[in-house]
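Only one protein chain is missing from this complex, and each of the others stays in its spot.
Order as written gives the chain letters A and B; numbering starts at 1 within each chain.
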Amino acid sequence: MASEAHAQPGPGHDHDAHGVASPGHDSHEHGHFGPEMWVIPERSELVSGVVQRQQEGSSLLRWVFIVGGILTILGIVGFVLKLVTVGFSDHNDWGFYVAAFAFVFTLSASAPLAACAFRFTKSHWRRPLTRIAEVFSVVSIVNILLFIPALIALPEIGVMTESGEEMVRRSIWFQELSNPSGWLMASMIGLVFCSLSILWLSAMPDMAQSRSMMTGFRASLYARLAGGWYGTKRQWQIQKGGLAILGGLYFMLVVFVQFLIVSDFAMAMIPGWKDSILPPFYTVISFQGGLAAILLTAYALRRWGGYREYMGQAPFWAASKVLLGLTLLHTYHLFAFFITYWYGRLEVEQAILNYLMFKSYIGIFWAQLFFTFFIPFPILVSNHARREGWGAPLAAVFILIGLMLFHIRIFAAAFAAAPADLHGLYYLPSDAFSFPALLLPPPGATFPDLWDIFMLLGGVGIVLFLLRVALMVLPPLCLWEMKEGSMYQRVDTLIRGRYLVLAKPE
Amino acid sequence: MQEGKVLPAAQVNRDLLRSILETPRWFWPVVSLLGMIVLAAAVTIGIMVDRGLGITGLNYKVVWGFFITNFVFWIGISHAGVMLSAILRLAKAEWRRPATRAAEVLTIFSLMTAMIMPIIHTGRPWRILYWAFPYDFARGVWPNIRTPLVWDPSAILTYLTSSTLFVLIALVPDFAVLRDRTTGWPKIVYTMLAMGWEGNPRQWKLQIIAGVLLSALILPVFVSVHSIVSWDFGMAVAIKSWHSTVFAPYFVVGAVHSGVSAVVFAMILLRWAYGWQDYIRHEHIDALGRLLIVVATGWFYFLVMEIIFGIYGLEGDELAVRALQFLPGDHGVAYNVWMIVFVGITYFLPVILWLPKAWRRNLWIMSVACISVNVGMWLERYLLFVPGQANKQFQTFTWNDYLPQWPEALIVGATFAFVSMLMLLFSRVFPLVPLYDIKEGDILKTEMQIGRRTVPATFRED
Partner (left out) sequence: MAMQGIMGMLRNAMPAASAKHTVLGVFSDAESAATAGDELKSAGIPDTDYDFLTDSPYPEGSLGERDEPHRLYLYPFIGALLGLSSGIMITAMTQVAYPLVTGGKPVLSLPPMAIVCYEGTMLGAILFTVIGIVFESRLPKFDLGLYDNRITQGFLGLRVKAEPEQSREVVQIMNAAGAVDVKTDQ
């Protein structure tokens, strides 16, 4: 069972400065933190306890399954009806679908990266969070399916007019490819494959350990996926090295695919939008959303899922600082974009600012800013809120709502920015002098129809549904990493106080 | 990650105060040599003020050359201080301890040096006063706050003030050590500076909170400074290749890249000069090397974004600048060759050198890598600023290139001597490695027995 701490320091403790205590039995008695800050589970009890809880399930997870399932069905219904009613002839009709797809993609691609990043920094507090981050890889499988309609809806880069003139729109593919769909899909498949490889490699020791405790489908799945794992020193070394290399590759792939998606599906769809900070900005907001999703999931599992004995407040306390940093970085990138366009005062820049921020989508822009910055910022600045463990998940709820609004503002707006005729997209910004239509006032905001709303809800639903499915197959805690953590963490006496001791073997 | 042994406090004092209580034989000759170079530059500045900027290579088309490049370079170096000190302090990285003070001090001196550049670049330095500060009550002429050239002084002065106070506050406990170890007039000075510090729990508690709180407050300033410097360029629509939204984070990450590299090199020099092998250890250089791989890769990503979206618009003026930067041309200066050199020595060479652990622990290799980064980052700024100005622009019919003249070369070279001299003089009167931070690290050090292995461990308060 987990050890918990008492709050106040006091005289009469052991005087064994730098003494060695057995792991798992100590209590953190220093006055800074409450008893639930650091929880160091017993190694011997960990596997059986977590597997038992996983098999038992919880009402929370049942509700997630039901709600996620219903929303997913709604999304599928919305998609089918949209397809039947409008088809793919006009890209303007598919903006909200692309927003929903990008939302799912953003969350599922960014969340596993947190596991890689925190492993790289060797933070001990990461341990209860890594598997939750990694199971988002399972959600990412659906990205491949969702990507297909988005690619079909994406207008081609070059078209021939009736007069035989080739008209092109701006693209990061620089007109070298008339249809980059194949490359886009290949990069998406590569990303999903890499993400699943990380999950598999990370989960292999856990599956090998708990296969004997499982029955039915899980037992046979574990036996197949982790059949050759015996936990030899060589295997551990290869696993560790593999996770580091895959983590590095995954980081580069995530950033690259996010660059492709936001450039092709947002920037290139608004005539005259040339914005070099958009890909990094998208990456930052994705990381913010990914971490928010992890923290919210972890909090729900801790609070209502029965994992309180394995997860203290420390992961939230530490990760919330990272979330605060990402929240600030998000706003910083937004301001860097804004000030450059505002100051430049080129007409095309003013038009884009008016379209995305100050006229057409002003409501959704401010709502998004409130949800992604003005509300989470004070919550995350508060030491009390962060320390008690509820600050980060509360901020995460707002951030995730803001993330959805961001996707609507950027992707749905981009798909509705220009009409699907030859003059809408196929002019370069420098043509503004010869093509005054580019300098017309920007169009008004587009609103979702019922099928669009269904698809947006379906985006949320599919994340919930697949997350629940993934948690049926895998325990939400990385058992080997938690056991390793129990080995390297203890609470010990230093003169008169009791403090956490962290060992760093490397 | 903790390879050092716990040293007695008296030895820590003796070792780390050696630079103050003893004078190495090389000290004054080196300081004198650096001083002479600085003096030569000061005389050159005098000549330049007297005869005008005409004696430099600046001309009608290329109005921002070596001085502005050097200004941005030193602002970049100044970012190491807060990066290392604040971020690592907030992250509670144990290996930060020997590096923080040197990094913070480098921040202050780099900022001071950077500020000199635009001032002398104006040609009429005294006019800066009413361009940047609202002081001219008599004539009713006030600064135009809508220009980044006014945002810049506000940010740099905020950063300089904050960094200086940050260093001074952290120096107070070390002043107390010096107060107790010196006699005569130095004792009087250190006694005043120590302000009666006695090291009671309340003072230490506030000192620790100060470190965290000031770090958290200075970090946003640090980000704003180089962002605003980037906007000196990014706000301009007239010069193609400058008006790019990514400039702010691109400059900040580049600054961290060059700044942290500079700190690593400075640490290696200090270790060698003062025999601080027990304090600046291979593990610290190794950890900084790992950090630099991440920073360098982040910087490279921003570089790629800047270039891709420069070309993305396919606008004629912009493409012409990019052609000047990347393609061989018939003009005199081969920017494209410098471009290849710059990317090679700023990213590929150092990252290759940082990848193997054994190389990260080799101080010679680390020195080469860090110098390479800084030469590259200087070139980066030059290649970012000059070709854009040299190229013919829309409705502008002049085409001129830029060839720096001796005054610029001398002054730019002397800035390196100036910063080195200031660092040496600082180390003569103040400890460059925080004594109490090292001692605190020793108190918190412990070990954990895991099977047959003894693993280094640390006590943590949170």
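The definition used in the following text is that a contact is a pair of C-beta atoms (placed from the backbone, for glycine too) under 8 Å apart; a residue touches a chain by one contact, two chains touch by 3 or more.
These figures come from a predicted structure and were not determined experimentally.
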Only one of A:342, A:358 or A:377 touches the unshown chain, namely A:342
Residue in contact with the excluded chain [from B:151, B:279 or B:430]: B:151
Among the options B:62, B:80, B:120 or B:176, the absent chain makes contact with B:176
Touching the absent chain in the whole complex: find that residue among B:26, B:142 or B:406. B:142
Would you indicate which residue among B:85, B:224 or B:372 is in contact with the undisplayed chain? B:224
Just checking the interface: what residues of subunit B touch the absent partner chain? 8-10, 12-13, 134, 140-147, 150-151, 154-155, 157-158, 161-162, 165, 169, 172-173, 176-177, 179-181, 195-210, 213-214, 217-218, 220-221, 224, 228, 435-437, 439-440, 442-444, 459, 461
On subunit A, where is the contact patch with the chain that was removed from view? 9, 11, 15, 17, 30-32, 338-339, 342-343, 345, 494-497, 499
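Note that in this section only the chains that are shown with their structure count from here on.
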What is the distance, in whole Å, between the centres of subunit A and subunit B, each centre taken as the mean of its C-alpha atoms? 34
Touch list for subunit B against partner subunit A, complex: 1-2, 90-91, 94, 220, 223, 227, 231, 234-235, 237, 243-249, 301-302, 305-306, 308-316, 443-444, 446-450, 453, 455-462
Hey, which residues of subunit A end up touching subunit B in the complex? 18, 20, 30, 32-33, 37, 121, 170, 172, 174, 255, 259, 274-280, 317, 321, 328, 332-333, 336-337, 339-341, 343-346, 428-430, 487-488, 490, 492, 494, 499-506
